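One protein chain omitted, others in place.
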Amino acid sequence: MENNTEFFDSDAFARHTGIVLLEVSTGRAKVKMEICDTHRNSHQTVHGGAIFTLADTAFAIASNSHGVPAAAINASIWYVKATAFGTLYAEAEEVSLTPRLATYAITVTDQDGEKIALFQGMVYRNGQRREARHE
Amino acid sequence: MENNTEFFDSDAFARHTGIVLLEVSTGRAKVKMEICDTHRNSHQTVHGGAIFTLADTAFAIASNSHGVPAAAINASIWYVKATAFGTLYAEAEEVSLTPRLATYAITVTDQDGEKIALFQGMVYRNGQRREARHE
Amino acid sequence: MENNTEFFDSDAFARHTGIVLLEVSTGRAKVKMEICDTHRNSHQTVHGGAIFTLADTAFAIASNSHGVPAAAINASIWYVKATAFGTLYAEAEEVSLTPRLATYAITVTDQDGEKIALFQGMVYRNGQRREARHE
Partner (left out) sequence: MENNTEFFDSDAFARHTGIVLLEVSTGRAKVKMEICDTHRNSHQTVHGGAIFTLADTAFAIASNSHGVPAAAINASIWYVKATAFGTLYAEAEEVSLTPRLATYAITVTDQDGEKIALFQGMVYRNGQRREARHE
């Protein structure tokens, strides 16, 4: 998990959004975000961009967990339920993996386990080893 | 534009992300975001969540510009080009409108007009007048 | 299952595409399609439209299984693996349900259980009972 933790730690926007890494293993990741005032939109519910960012962060950690840099090329999100308070969790699961492309399903839930949003995304894996980028 | 400006001003997450409203008219909106350190991901490019939030904010302003509250139910984004510096713009255009559902296309470009991402989303319009919610 | 079978039987395009209903229960459906010459595209693999139609048919049966007419408003598909021979299966599962909107995940697999495509879609449920339409 060490490299994955470093990967998350270097994600400035995730930290700016108040996201915390909970778990990571090959092809999987779980993150959380305690809802606060900065997350709300004009309807006083959690902004779609904040929910997306939470899911996208789990997606990035899971898709980069193989040690091969993976860049998101597409994502779709469905908002199931609006929410304004509490804690949100996003859990990413790998649903397909080929040398160049991989797909992930991310479920966003609240503190009661109720579904808030469903996210699915695809990455392009560029074949360079992540380690090489750190030298 | 006054109500639309108020609508944007009450969007805490958009402001937290450094988004500025440039233009709004019925069914259309344009916003910008000067890229700074907090927008970057672990690959040191702009985080997909920040790009999505920029597009989503233009989407929210355009879809709420009719004075009827509109809640996003779905959005898809395609990342065309990675970027790390400069200014990003998102412009939303209404592509369909029915009493209950409406669809918007949002294009994200950089300071040179190069496409960075394409976003398309649908809202559910709940038929309550926005004014009524403020009383 | 009787009403659901009638629902499927009245789907002309599904039958034209060679789709067969295997299973249906509330919020779930499974269909299959034996690949034949008419399903192929210019690359001689199964046409994206045929794969989508298979998944979309499972989606329609599952989302209409509650006895409330449900119309698709959006769907996204990710093609994981090209295929040209054998049998394809699509299995739909309900992932969220509210009075007006519901979301379904459909997985398309081949005869060996390999994933071919992932589909996610949302319906608008119009509140009229299906029975009423048949009178």
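Per-chain numbering from 1; labels A, B and C assigned in written order.
The rule we apply is simple: a residue touches a chain if its C-beta (ideal position, glycine included) is under 8 Å from a C-beta of that chain, and two chains touch if they have at least 3 such contacts.
Keep in mind that what you see is a predicted model, and the values were worked out from it rather than measured.
A.B. asks: Specify the shown partners of the omitted chain in the complete complex.
C.D. replies: Those shown chains that the absent chain touches are A, B, C.
A.B. asks: Of the listed residues C:Gly48, C:Gly67 or C:Gly86, which contacts the missing chain in the full complex?
C.D. replies: Of the listed residues, the one touching the omitted chain is C:Gly48.
A.B. asks: Contact with the hidden chain only, please: which chain B residues?
C.D. replies: Against the left-out chain, chain B lists 74, 76, 78, 80-81, 95-96, 98, 101, 103, 105, 115, 118, 120, 122.
A.B. asks: List the chain A residues touching the unshown chain?
C.D. replies: Looking at chain A, the ones touching the missing chain are residues 73-74, 76, 100-101, 122, 124.
A.B. asks: I need the residue numbers on chain C that touch the omitted chain, in ascending order.
C.D. replies: Where chain C meets the chain not shown: residues 7-8, 10-14, 16-17, 37-44, 46-50, 52-54, 56-57, 60, 64, 69, 71-79, 82.
Methods note: only the chains that are shown with their structure count from here on.
A.B. asks: From the centre of chain C, which chain's CA centre is farthest?
C.D. replies: Most remote chain from chain C, centroid-wise, comes out as B.
A.B. asks: Roughly how many whole angstrom separate the Cα centroids of chain A and chain C?
C.D. replies: About 28 Å, centre to centre.
A.B. asks: Indicate the whole-number Å distance between the mean C-alpha point of chain B and the mean C-alpha point of chain C.
C.D. replies: Inter-chain centre distance comes to 32 Å.
A.B. asks: Using Cα averages as centroids, what's the distance between chain A and chain B in whole Å?
C.D. replies: Whole-Å distance between the two chain centres: 20.
A.B. asks: Could you tell me which residues belong to chain C and also touch two or more other chains?
C.D. replies: 74, 76, 101, 122, in rising order.
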